[in-house]
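Structure, as structure tokens:
Here the complex is missing a single protein chain, while all its other protein chains stay put.
To keep things simple, chains are lettered A, B and C as they appear, and every chain counts its residues starting from 1.
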Amino acid sequence: MSEAFRMHTTARKALLVALFVFMAACLSGCWDRREIEEIGFVAGLAIDFDSETDDIMVTVQIAKPFAIGRGAPGGGSVGERPFWTVQAQGKTVLDAVAQLTQKSPRPAVWAHNEMVVFGEAFARHGIGDALDFLTRHRESRLRVQPLVVRGFTAAYAAFTTESELNPIPSDALQNTARAAFSRLSITTMTNINEVLQILQTDGVEMLLPAFTLEPVSPEAGTFEGELKRESIAYTARFVGSAVFRQDKLVGFFDLQETRGRQWIVGSAGRAVVVVPHPQAPGQEVSLQVTTSSRKITFHDEGAGPSFRVAVDAAANLGDSDSHIDPLDPEIWTRLEHQLEAAIESEMQSALRKAQLEYSSDVFGFGEYLYRRHPEVWARLGPNWDQVFSTVAVETSVNAELAGPGLVFRGARVER
Amino acid sequence: MSVFVSREISENEISIKSAFGYSTDLVVRIIRSGENPRFSVLIAHIDGLVDKDLVARSIIRPIGMKDTATIEMPPSPAYIYDDLRNRLLESSEVKEATRMADVLLHISSGDCAVIVEGVDSALICSVRSWMTRTPENPTTEPAIKGPKEGFTETIRVNTSLLRRRIRDPRLWIEETVVGEVSKTDIAIVYLKGIANEKVLQEVRERIGRVKVDSLQESGQLEELIEDAPWSLFATVLTTERPDKVAGSLFEGRVAILVDGSPTALVVPATFLQFLMATEDYYQRFTASWFIRLVRGVAFLVALALPSVYVAITTYHQEMLPTPLVLSIAAQREGVPFPAAIEALTMIFFLEVLLEGGVRLPTAVGSAISIVGALILGQAAVEAGLFSAAMVIIVALTAIASFTIPLFSLSNTVRILRIVLTIVSGFLGLFGVAAVLFGLFIHLAAMRSFGIPYFEPLAPVVLPDLKDAITRAPWWAMKQRPELIAHDNVVRIGDDQKPTPPRSPQKPSPAGTVGQQRSSQQKQQKGNASNPDEQQSSSDQRPSSLGPATQKERQPRSRRKSRR
Amino acid sequence: MTRMQWLAAFIALALLPLVSGCWGRQEIEDFAFVTMAGVDLGQNPGEVMLTVHIAKPSAVAGSGVMAEERRVSIVSATGPTVGAASESLAEMLPRRITWAHSTIIAIGEEYARAGIAGLIDFLARAESTRETAVLVVVKDGTALDLMSAEHGLDEIPSTAVLGMIRNAAYITPTSVISTVNDVLKLLETPGVDVTIAGMQVRPLQAVTDPSTDTPGMLERSARSPGEPEESAGSPGMFEHAMFSPGVLKRASLSSIVEMSGVAVFRGDRLVGWLNQEQSRGFRWLRGDVVSSVVVLTDPTDSLTTVSMRAMSARTHVNTAIAGGRPVVTVQAEIRANIGDSDVPPDSDAPESSRSLKTALESVIQAEVAAMIDQTARELQSDIFGFGTAVYRASPREWQQLEGQWSDLLRQIEVDIDVHAKLPQTGLSVWGH
Partner (left out) sequence: MNHVRITQRQLISLLVLVRMTPQTLNCTTLNIVRIPTIGLIADLIGTALAVPLVYLVAKASAGRPGETFFARTRRVLGKPVGTIVCVWITIFFLLIPLMVLGSVGNSFSTAIMPDTPMLVFVVVLAFLAANAARRGLEVVGRLSEVLAPAVVTALLSIAVFSVNRMDFGYLRPIFLPGGYGDLVAPVSSVFSYFTMFTVIAMLLPHLDSPRSGIANSLAALLICGALIVIMCIAMISTFGPTTNAIVLHAFALARTASIGTFFERFEVLMMVVWTTGAATTAAVFIWAAAEAIGEAFSLRTSAAIAYPLGWIVSLFSLTSLNTTFRFFDFSTGPWVIFSAATAVLVTGLSLFIAIADRRKETNPG
């Protein structure tokens, strides 16, 4: 009897608890709920600086899923672009972003944003504000890729470029940057996280990938770049990298200087180096560098502190204007020497520009000292900016020719 | 409990009952019979395992009718016991047992124990009869052409199925019991004189080594006696078909039957056997030649197609023709996953569908295939989650894997397919080639009961290649597998290729007729459905099986100690 | 260590490199498939401009493609060498380039005159290029002209170009098919020079010029669909037909592409052209004509023409050095059918056929002679390989002659003996 009663009460209790939980869930819930079709996915952010009004202009590119959607009926006509852009101005980045909500019918979601483009003016003004916004925002990811537009074109013009192969400009820009980075080493790849780390670290300055926006005009008569649809105004081309001191842009590296810097910091991937033909004057041979590594040593004897950068590189023969026989040891060593000279001159030009012109330690020599030789850093660190410009950097390259590709020697041509 | 059967009948009663824990299905009855003197007989059996009519008719009635009064001398219990054993009990099989444990084992096996008071030995009458399944069309290995019967769960029925196919005393059956508690009957079946004695000895040893408490299915035994326990490949062939077992016996293999399991084990097994269906031997060779080739290709497709697709589309695009490469690229555009992940996900879904289909009742099973294959597949492509090409590839793979006749190999293929796909995602075709080469090393090094597993491909055994990837006509397959049937390799006489009579006017009486007839016999020998004629055939041509001629032929058969 | 441990250690270490894996992995849709490439001289001296067609898979394979969308996208880049230019395409392409599907390599005339060795070297050395890609030289123009021209029938330009070259090489043997491999071999072989198929892009306005033929097919496709039929010469029609960048729609089809003989090289440099008759002469000489139509003036009636269809040509060329100069004897055997004739020839067959034969022989002879005149005497290019024949027969002699071979070519003495056979009359017997 008592047992039966107890069972009865247990069951009732359980029922009550279940009911309570269910009601609680029903009554209170779903605060953060957002249906996926009701939000606007930010696919790119551009920040410009208007020096006259001292205003910051934020341009946001928002994806139109129905225009991107693959195979969906009515999936956008050819002329339609799969995104739209909104602009707003404000005193700070957050201020401008807040203004955006007045214009956008859907709440912007930053979680899928992968790219931020800074105009040159804004970059010279300092990008700290934008970095702060991007790191502080809950949805924004730290892997956002910062890019700098070189020249006087507004950053938001980047959204008017279009690649025929990739309909979303931010995607296309990023993929292009990635290819230029990994296949040619002529630009850098970084993200907000690394940029923040560099800003926090003494003795190293940041380098962001830079591109120009060239207007597509029929009169120019050049067919470089892609043949565009009528609506497209600009074509993007990577031209090296932007050199910063702290968070302010101080200048640019061109393609060779960028690659020189990549050799020095040891993050050069593949690269194509064109050297003069060892036998035929006026002809060229292109060498494909496949792997490279570098070693830095620090010396502090005699004539002040100095660094030695030794680069090891292996290259394949890419192609040659005229007959070349790499099995001939003499030609082989000459090619290697020329490759060494080419790499070294790239490094030297980067060093010269960084030390003398910008005095910005984009190579992280200071950081190297801080890590490896803290006692030296304690001495030199406080006024590293001056020291860096005067420090001697010796470079040496050891190149090796690895493979000829599929043929040893090309066509033999009598000229 | 006493160890031996006691002379005291009540003591025996208590022993038996307590041994079974007074189980309700145990029937123990003490019959008092005879006039002068009276004698007591204890009858014990288990209800449900015996034929009750038979017990009543052939045990109880004779005991009851035993009229001791007519006998002049008062009979001793021993006399009654002998009389019962030798004359009265109307059971076909009567054995004696003195150990109580044996008595109990027989009772639990379905025999009836008869214990006469005053005798310390029990009579065991075979009255077994329980619900058995009649031989049905084997569900796992259906055949369009060929016998439609399969093994049942009862070992006796199974051995009888084999006997009916091989009416020769040289079909030897050795029985042993495995399982400390379950006491499962195991039968080792072979053809004396054809089976390799070494293999046979190995089988006996391995089964003798098994120490388990219970054995419910032959699959358990398989895991306990196989050669490569860690390998993905089965080294023991399992089948439900008596004709297949009979055919294997004629190849010199050894079959192991397990009571309670409708699946026979056949050893030694070779890899190619898993790709052969029984039907291959019953159809005309032209058809089976072609079908085996198709199956071989389908096996490769089932194994490697997704991985090759992944490797080519992600690593070796130059190997596709231009229109195809553009078409695949267009389909892939917008698919969010890398091809390897896409393939693995699809394969996973396929496996889930298959497993779901097996577990569900047939009626619901078909619904799964509709929902899974049609709706899911199409919707996934339309939603842009998967590319249509990948759906085609995986569907093709699934269909190809259904052509593998034996389940154990198709399970292996299912696992290997996933391994290959993962590797191809890492290393492209090089990875696929390397894994396949590694597999090849593994297969070439493996043995089943002493016989190279990948025979006749590695090592190459030329005569055996007639029945390997494809099949030669029966009249050309003169020899049993060379490495398996060691001592007696000739199975078909010379000149068995049927030819029409040369000229209808002058039929050569012996030659052509005999030839035609024997070719007919061969066909029958294959499916062994007409043993009468087969017997007569061996009468006509004693060369085929007789041990005397076998010796004659030995020098001609090319035997090599190949390993 | 036990063997299991060895095994485990080995496997673990063997798997280690795999952990970081997928080096060469590239999803198929992330590739930029080059279907056709063109090479020109760049604007600055020493620069090469490389233009590529990149297939847009969705436009090629997809079903719901807008009619006016082009199936390829055109990108160009410059660099000091072709390889460098190819890599610098990466500066502006979101996808990785693969050359594995490029079937046509177009060469601008200027570039060809400067030497194609660099291009050939690149194509032979790179691992993803096709050695079977077919080369074509654009006469009086740049590769870019050819690549930006529209083609009426085939949506993928490379397929169209390849089809045209095939037709010209096999049906009217007025061109040659030279693959990268062929050119590489010819450049390496002593005593022979390179020939490459020639193509020409003419602005479509020329078509309206009544003095030239108006190919009907091109005219029709020049009109945008749905546009009302206008008379061919109507002035307003081609107003917009000037080439302009921007989206190339069908409506803007502004030029026509046609085969124009064979480009003749000396070494790796273009030195001149063979016109169509001379090109066919070259093919007669090589003896690889499978089918060709030769138009003759009927010998019995100078107003009618008879076209002969050559079915096969077998040629035997013997090169010898006599008196310090090469003497070439050519023996050709041509089998031909009567294709059609304006007026049924006289049924008096033997004479008529004999005179047809001599007419055919003289035409072929003239074509071969013109070809040799043009190449050997004019351009000093040995496209047939008379030198190779000398080299193969007597390498010692060749070593002495090699230096002065181009001078010797000028004095080449050719003896051409053509023998025609007319075994069949086509499907109809003449003289109805």
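Some points to look at:
Going forward, a residue touches a chain if its C-beta (ideal position, glycine included) is under 8 Å from a C-beta of that chain, and two chains touch if they have at least 3 such contacts.
Worth saying up front: this structure is predicted, and the values here are computed from it rather than measured.
Although it is not drawn, the missing chain touches A, B, C when the whole complex is taken into account. Within the whole complex, the absent chain has one touching residue among A:Ile192, A:Leu287 or A:Leu401, and that is A:Leu401.
Annotation: of B:Ala19, B:Val212, B:Ala395 or B:Ala433, B:Ala433 touches the absent chain (contact as defined above). In the complete assembly, the contact with the undisplayed chain comes from A:Pro326, out of A:Pro146, A:Pro326 or A:Gly366. Residue B:Tyr315 is the one among B:Tyr315, B:Phe386, B:Phe449 or B:Trp475 that touches the chain not shown. Looking at subunit B, the residues touching the absent chain are 315-316, 318-321, 427-431, 433-434, 437-438, 440-441, 444-445, 452, 454, 457-460, 560-563.
Although one chain is hidden here, its contacts on subunit C can still be listed: residues 3, 6-7, 10-11, 13-14, 17-18, 21, 23-24, 124, 127, 130-132, 181, 184-185, 188-190, 388, 391-396, 399. Summarising the interface, subunit A meets the missing chain with residues 290, 314, 326-327, 332, 400-411.
Here is the rule we go by: only the chains that are shown with their structure count from here on.
Mean C-alpha positions place subunit A and subunit B at a centre distance of 65 Å. Chain centres here are Cα means. That of subunit B falls 67 Å from that of subunit C. Multi-chain contact residues of subunit B (touching two or more other chains) are listed as 333-334. Across the assembly, subunit A contributes 71 as residues in contact with two or more other chains. Across the complex, subunit C is touched by residues 71, 75, 77-78, 163-166, 171-176, 179-180, 183-184, 186, 216, 218, 222-230, 235-238, 272, 274, 282-286, 288, 317-324, 404-407, 410-415 of subunit A.
The residues of subunit C lying in touch with subunit A in their complex are 30, 32, 43, 46, 49, 51, 54, 56, 64, 66, 68-69, 73-84, 87-88, 90-96, 115, 117-118, 120-122, 124-127, 144, 148, 183-184, 187-188, 244-248, 267-268. Those residues of subunit C that touch subunit B in the complex are listed here as 18, 21-22, 24-29, 31, 33, 35, 55, 57-58, 60-62, 98, 100-101, 103, 128, 130.
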